[in-house]
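All protein chains of the complex are present and in place, except for one that has been dropped.
Our next item is subunit A:
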Amino acid sequence: MDAERAAWERCSVVRVLPPVEPRKLAKVPFVELADGRLQGVVSSGSDIARVYVSSITAGTHTYDCSTNNNRPCGALHGSPCKHLRLLADEAVLQYGIDRVARYLRVEASGDDDLMSCLNGHPERTPSAVVFSRFLRHLAYLEVPGSTAPMAELHWFPAAGAVG
């Protein structure tokens, strides 16, 4: 085992991030495991100009949901709203339940419903940070293409199939 680890550690090209599963983006355009939270953005079902910023904190499992204008989500009363449920569902689709559970530090696997394995309570988190990460995410699609040789991309071969 140690020899295997040493060999892996001495490779220039190893997979650090597993490939993500494709999923529909219409309802939940943005999901990420970052800053110690499962966080993302959920499109409002009624107002196309509004989005909700939802997050679940790793370890404590406290959660929050608010609009992009930082108004608390009206449906958040002591239990997770549907935006949080959508966020959790899409995160499981994108990363697989094992990876999400490991990140949030929760016992869940297979067909478990992630939300019912959590027992946190609502707690405000800075939604502006998450929203600006979403805007940054969107901004990638506006970056122009490049035909430069970029030899550095030899360290980043195709991610390969989802295993």
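Definition applied: a contact is a pair of C-beta atoms (placed from the backbone, for glycine too) under 8 Å apart; a residue touches a chain by one contact, two chains touch by 3 or more; residues count from 1.
We take it that contacts and distances are computed from a predicted model.
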Looking only at "Electron transfer flavoprotein subunit alpha", "Protein-glutamate O-methyltransferase CheR", "Adenylyl-sulfate kinase" or "SWIM zinc finger family protein", the name UniProt gives the absent chain is "SWIM zinc finger family protein"
List the subunit A residues touching the unshown chain?
5, 7-17, 19-26, 29, 31, 33-36, 43, 48-49, 51, 68, 94, 134-162
